[in-house]
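Since the structure comes first, as structure tokens, the remarks are kept for the end.
So, subunit A:
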Amino acid sequence: MSVHAFKPYPARVMDGQDKFHGNQVLYVGWVDHLMFCAPLAFALAPDFPFGDLIKNVLPGAYSYHPDFAQIDWSAVQWYKSGVPFTPRLEESLVQNGLGHKDLITFVSPGLTGIKGTCS
Partner candidate 1 sequence: MDTQVKKKPGLKEKYRHMTRGLDWQTSYQSMDKVFPFAEFEGIKIHDWDKWEDPFRLTMDAYWKYQAEKERKLYAIIDAFVQNNGHLKVTDARYINTLKLFLTGVSPLEYMAHRGFAHVGRQFPGVGPRVACQMQSLDELRHVQTQIHTISNYNKYYNGMHDFRHMHDRLWYLSVPKSFFDDAVTAGPFEFMVAIGFSFEYVLTNLLFVPFMSGAAFNGDMSTVTFGFSAQSDEARHMTLGLEVIKFILEQDPANLPIVQKWIDKWTWRGVRVLTLVAMMMDYMLPKRVMSWKEAWEIYFEQNGGALFKDLARYGITMPKCIETINKEKDHLSHQAWAVFYNYGGAAAFHTWMPDAEEMDWLSSKYPDTFDKYYRPRFEYWREQEAKGNRFYNMTLPMLCQTCQIPMFFTVPGDPSKIAYHESHYSGDKYHFCSEHCKEIFDDEPEKYVQAWLPVHQIFQGNCFKPDADPTAADFNPLAEVLRYYNINFGHDNLDFNGSDDQKNFDLWRGMATQNQTGESA
Partner candidate 2 sequence: MASTVFLALQANEDTRLIIEAIMEDNPQAELHEYPAMVKIDSAGPLTIRRVSVEEKIGRDWDLQELHLNLISLSGHIDETEDEMILAWAE
């Protein structure tokens, strides 16, 4: 569908990748850990190595949670918009098929938040 406007109404896209100073937006959600109330947003270079996300980015965001230190990263299951996906850690976001405003979520097996309540 499209708008019914009084005059031509061209789409004015506010969040095209060209506006992010060379970065792209990546959303990350940690499943069963709702202490972090919503998935997080990161602006990262397209050639940012996926492994650095785990090593250097996620700890700053999630390490407050007592489960975070317990994560066995080799067992973590990744999803891209809900579809299972296996990232190659040494490759970049783009090489892993992650584009602007893509969403990835991860499950850390055995860890279900504060008192097992997915908090």
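Inclusion criterion for the candidates: all candidates are chains of the complex that A comes from, given by their letters.
We adopt the following convention: a contact is a pair of C-beta atoms (placed from the backbone, for glycine too) under 8 Å apart; a residue touches a chain by one contact, two chains touch by 3 or more; residues count from 1.
Note that the structure is predicted; figures quoted are calculated from it, not measured.
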Direct contact with subunit A in this complex, candidates 1 or 2: 1
Which subunit A residues qualify as touching candidate 1 in the complex? 1-6, 9-16, 19-21, 23, 25, 27, 29, 31-32, 34-43, 60-61, 64, 81-82, 99-103, 105, 113-115, 117-119
